[in-house]
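Only one protein chain is missing; all other protein chains are in place.
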Amino acid sequence: MTAKGSNYLDFTLTDNDGEINAKLWDAKDIPALEFERFDFVKVRGTFVSFNDSQQFRIDRIRKVTPEDGVDINDYVPSACLSGEVMLEEIEKIIDDFSDYELKLLTRAVLDEYRDRLVYWPAAKGLHHAVRGGLLMHTLSILRLAKAVCSIYTYVNYDLLCAGAILHDITKVDEIASSQTGVPGEYTVKGNLIGHLVLGAVKVSEQGKKLGISEDTVVLLEHMLISHHGVPEFGAARMPMFTEAILLSMLDDMDAKMYESYSAVNAVEPGEFTPKQWHFDNRMLYNHGRSEDGGVELL
Amino acid sequence: MTAKGSNYLDFTLTDNDGEINAKLWDAKDIPALEFERFDFVKVRGTFVSFNDSQQFRIDRIRKVTPEDGVDINDYVPSACLSGEVMLEEIEKIIDDFSDYELKLLTRAVLDEYRDRLVYWPAAKGLHHAVRGGLLMHTLSILRLAKAVCSIYTYVNYDLLCAGAILHDITKVDEIASSQTGVPGEYTVKGNLIGHLVLGAVKVSEQGKKLGISEDTVVLLEHMLISHHGVPEFGAARMPMFTEAILLSMLDDMDAKMYESYSAVNAVEPGEFTPKQWHFDNRMLYNHGRSEDGGVELL
Amino acid sequence: MTAKGSNYLDFTLTDNDGEINAKLWDAKDIPALEFERFDFVKVRGTFVSFNDSQQFRIDRIRKVTPEDGVDINDYVPSACLSGEVMLEEIEKIIDDFSDYELKLLTRAVLDEYRDRLVYWPAAKGLHHAVRGGLLMHTLSILRLAKAVCSIYTYVNYDLLCAGAILHDITKVDEIASSQTGVPGEYTVKGNLIGHLVLGAVKVSEQGKKLGISEDTVVLLEHMLISHHGVPEFGAARMPMFTEAILLSMLDDMDAKMYESYSAVNAVEPGEFTPKQWHFDNRMLYNHGRSEDGGVELL
Amino acid sequence: MTAKGSNYLDFTLTDNDGEINAKLWDAKDIPALEFERFDFVKVRGTFVSFNDSQQFRIDRIRKVTPEDGVDINDYVPSACLSGEVMLEEIEKIIDDFSDYELKLLTRAVLDEYRDRLVYWPAAKGLHHAVRGGLLMHTLSILRLAKAVCSIYTYVNYDLLCAGAILHDITKVDEIASSQTGVPGEYTVKGNLIGHLVLGAVKVSEQGKKLGISEDTVVLLEHMLISHHGVPEFGAARMPMFTEAILLSMLDDMDAKMYESYSAVNAVEPGEFTPKQWHFDNRMLYNHGRSEDGGVELL
Amino acid sequence: MTAKGSNYLDFTLTDNDGEINAKLWDAKDIPALEFERFDFVKVRGTFVSFNDSQQFRIDRIRKVTPEDGVDINDYVPSACLSGEVMLEEIEKIIDDFSDYELKLLTRAVLDEYRDRLVYWPAAKGLHHAVRGGLLMHTLSILRLAKAVCSIYTYVNYDLLCAGAILHDITKVDEIASSQTGVPGEYTVKGNLIGHLVLGAVKVSEQGKKLGISEDTVVLLEHMLISHHGVPEFGAARMPMFTEAILLSMLDDMDAKMYESYSAVNAVEPGEFTPKQWHFDNRMLYNHGRSEDGGVELL
Partner (left out) sequence: MTAKGSNYLDFTLTDNDGEINAKLWDAKDIPALEFERFDFVKVRGTFVSFNDSQQFRIDRIRKVTPEDGVDINDYVPSACLSGEVMLEEIEKIIDDFSDYELKLLTRAVLDEYRDRLVYWPAAKGLHHAVRGGLLMHTLSILRLAKAVCSIYTYVNYDLLCAGAILHDITKVDEIASSQTGVPGEYTVKGNLIGHLVLGAVKVSEQGKKLGISEDTVVLLEHMLISHHGVPEFGAARMPMFTEAILLSMLDDMDAKMYESYSAVNAVEPGEFTPKQWHFDNRMLYNHGRSEDGGVELL
């Protein structure tokens, strides 16, 4: 929600159904600065028609408080599991690590971000750009990782999972958001550094603090800076060992599954989607044979 | 095994440990034409030194017969499971299809190739270029497919599996081999057409014969001609629906896992491999942390 | 022509000069379903002005019948020769083949498509996207082929011509159209398979039916799947023998000639065209020195 | 032929069948400097064996003189027509130009190069790298041009032919050779400027001298600097009008025909060639169906 | 400024602050043809509102004459130094050449263009697209060249400077403009030939006229046709000696400095620019730490 204007206040109100322009004409009692972008508010007013478009005239507006007893997940697009539940599953995985260094280091970095992780989105406008999307994406990769390790038994499960948990965690520093989980703009360091190198810096910093061996830190740093797979997608190195190669492929797979499903479900069975930028401008086909008949993704 | 020469016979004998030049000097009793390339033979003789290199002087040579009671898998690089066992697991999967058309069609194509599938290799010189490698690669993808479908529940499991079972099956027509499972050269139609289009032609032919609906046939044909993902790797179309996208990624993942593991295990822990053509000329790193400590792959 | 609406009928009427919105207000006597997209109709009515744009008020409308004695080629953009004349020239070429297998096979596939070939367009929006354009394009390549074979005498003329006749023939299955020859959308199998592989499947099917030798079928299949020259333009294989290389170049040449001529003639002598997508976004130059002074192409 | 050494002379003698090392032991009467690289000589002597390789011991050696009555084309790989015959056919084409400026300008540039054109090769190691190859390649393109103009009647025939005649003519300045027509190294200006820009400079220079209109000169210059089609093959501009586009395609076609025919005929029917650099590293296939059964190209 | 219309005259008037539509209603005394595009005019009239947009009603209009004593640089975006001053600095550099041939040749070409060089812009819409921009860009490169030669003492200063002075000089023939220095469209030969090859042709022509050695001419021609560095940016050759490599890098550096500074200064400190086409679609960052605090560039 944005507030600007002089003797009146001009808002953009958003919920699950869309957004509307709203005006508070009698703004003398409410300092504009009380509200910030992405605030979660309770509002009362009336819809009016203005110049062929609808507008909302605000009578009362205030921030939502815990006493209101409303669940923000009902008002913004959110992951299908709550952040707390997802975090618990992830922490259970860390607890089961047999590699002591990886357990210590992964836990420490996670703890730094846990408060914001609960609701942070995974992207600005691609896959998992919803409240809690970052954890949802992480969890999907961890589930894939478990299955893959049962097939390729030589893969180091702890290393793969540690990489999966940390690979996108500094997106919290890269993309602006708030407790609403609505993605905002890239931050300055998101643009200038990016979450791949920010992640490596963070792992190095915590590794030094905790006295983790350089061997372990370097492997993890490599997985973080290489997980986009190829230079043109931002990888500072291409993945150079099995777990780094796997992480990069599972990350890509989860993103592609999310996006193809979203795109395909937005058109009728028997139809093609518009050209998808993320799929080299291919159109995708809805064959109408999804197991779930194409239910809502989230 | 190759045989040429005039008044003597010149062979190249190969087993799991390497190859050696062999000569049969007293060749009057044994017509050269009795032996073909890739024959599995029993041989007796003595090693001799000739011009600084070793040679094998053959005393007796004949084709192996069932009565010999020897297992060819002990003499050539082979998949870790026997072809019959793998085929059984695959047929069990087909039996469980709930889509009747896919069950019928997949089974029919498989039946055409089953005799040779038991031992055919999956490639000339890349991943799974071993006896039974084609089924081994297929089975790995099917196992991945099962795991992935339990995570992305909307994926059409039958369609994905049908595609996986048929995606490489015409490699039997593309690459020459014999019962030894040692890969030979590409065939003329392997070079001029390739297993992607050969597969689509085969699916179309069986689909017509069995009266399968065009809808189903077209989906399967698309999965076959698109499974290499991008045009520069031979895909006639890029994958355009969820199961086609997944098949292409699982195929790539299984190939990359096989090759990275093979390459990494060929160097010492702490060392880098030579540049790997299949990994954009990257060197891969043996970090010495494989769960299995780097045992033999097969 | 599309018809929709409730108590009135809404049409888009198209002829050589452009298109107009048309309405039939008194629609109770005429069931909308009587008309389909691309129908060729006879219409009477008056032009009216409505909201700054012109509209046509339909008094009477019915499908054209043979008794009307009108030539559809006068009402839609069409090739300069009639479909029947072009087909005759092509069949004469087949009759002259000295290779019996190629004569049999080419004729059989042509016969399957001959009814629709007479008017089908060659593309949705690029070269030869006109009534009869598919035959026109085929014929131009055949004429080029004849000239080229007289210069490079070692080229197999029958093989080159067979490939030329069949290279685009499954565009009839790839792009929707009607007897008007106006190109519609890509079909589902046009999108998922494409006319290159559809052509190979068709040649294989007819080859089997007629007992043509695999050698011959494979050469022809290769020419069809390779005629776009490079993977990024959809070739499943790059052309690997002289006739396949030639076919791919002649196909490209005829398309480029059609498009450069159309683009250049749409601007004044001394001017440059807008950027042409099909020519790598180059602008083309009208030097005003065309032999025919830039007459209408069709 | 190269001559070096101190008290004896060391030659490399080459003819159509190959090359051999030759020595003149009694060299006191014959100053080495009398011979230059690529000289056409008459030699008498005997073959001797030396260190497992053959050598030729020269008894007498002198340059061939007109009185010898021998035809150099019998001793080096040469075009199938004599340079004089080809030149005559080309000049006939120029004589028939109806565009006076193009006739004047093309003739003038041709005259500058005619003496060397008679025997110059067209390349160092690709297509037409034989005696008279430059004219042979030019003539093939002109013959194609005539055929193409009869099909696309709007093409300006004079302009296309003028471009064809001049497009490679400054290869005479780009690649070193001699009257033998054996190609040598690139010259300094061949490397630093190249025959595309050298051609434009030459056309501009002659155009100024003859008072040709700038319009005509610019069109011709454009055809020369664009005839390699795309920047990565050295085109300073991509072709921007019909005749320039055609010239570039015909040039490519003639080169590809020459090279595919040479490569394919070097292997047995049913076999594939080694990877061909000039065909994106494809192997080409000898299908054994050439009209001429695969006779010698030259 | 453009003039068209029938009984009134319609102008587009431009100055440093923007452009406005202007009409001269009483046009009977002033023949439209008196004015050409880009004329520098003195105008008197009044601003009127018309259909929500502003218009200027012309009372009197005539071309500016020297007697008006006004400086055109005050009315169009111009380089920070006057053309005359920049030309003087450049000629001083030529005077100091110790290589006599380069001095003669560079001076001769410069003289051909000097009248128009004083005000010509360097581009249509990228760097230095201002009055005098061509000389400004040239001068910046010369100043960089001097600094670079003091560090890499082996560089041939005269050759580098001669290349720098001539590298873009035929942009005068490539882009239309007038004494106002406002860039117009590309000319026909600008599009068909381009300033790289036009420059080489010009150097060759003057070199012949002045009897300069071919060695020198070829080096200079190479620098001109290679200064865009890579084929996809129009270089007919990639730079092949030190001075050509340097010229290409200094040219690129000066263009990039101009454009990054312009783009960055158009946004607030702490903000990113929109995506910059010339910087591979990157956004650039204004860090607010420019030494000059971000003053106007010109």
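Order of writing sets the labels: A, B, C, D and E. Residues in every chain begin at 1.
Quick note on the criterion: contacts are C-beta pairs under 8 Å (C-beta built on N, C-alpha and C of every residue); 3 or more make two chains touch, one makes a residue touch a chain.
A quick note: this is a predicted structure, and the numbers were derived from the prediction, not measured.
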Omitted chain - touching chains that are shown: A, B, D, E
Residue among A:48, A:80 or A:192 touching the omitted chain: A:192
Touch with the omitted chain, as defined above, among E:25, E:100 or E:152: E:152
Residue, one of E:44, E:92 or E:289, that touches the chain absent here: E:289
Absent-chain contact - pick from E:41, E:176 or E:245: E:245
Positions on subunit B contacted by the hidden chain, ascending: 270, 272, 283, 285
Touching residues (missing chain, whole complex) on subunit A: 188-189, 191-194, 196-197, 200-201, 204-205, 208, 214, 218-219, 221-222, 225, 231-232, 234-237, 240
Contact footprint on subunit E, counting only the chain that is left out: 140, 143-144, 147-157, 159, 215, 219, 230, 238, 240-242, 245-246, 249, 252-253, 256-257, 260-261, 264, 272, 279-280, 282-287, 289-292, 294-295
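Note that in this section only the chains that are shown with their structure count from here on.
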Shared chain contacts [subunit A and subunit B, defined touch]: C
Chain whose Cα mean lies nearest the overall Cα mean: C
Most distant chain from subunit E, judged by the mean position of its C-alpha atoms: B
From subunit D, the most remote chain by mean C-alpha position: A
Computed distance of Cα centres, subunit E from subunit D, in Å: 43
Subunit A and subunit E, separation of their C-alpha mean positions in angstrom: 48
Residue numbers of subunit D (touch at least two other chains): 219, 240, 272, 283, 285
Pairwise chain contacts, counting only pairs that touch as defined: A-B, A-C, A-E, B-C, B-D, C-D, C-E, D-E
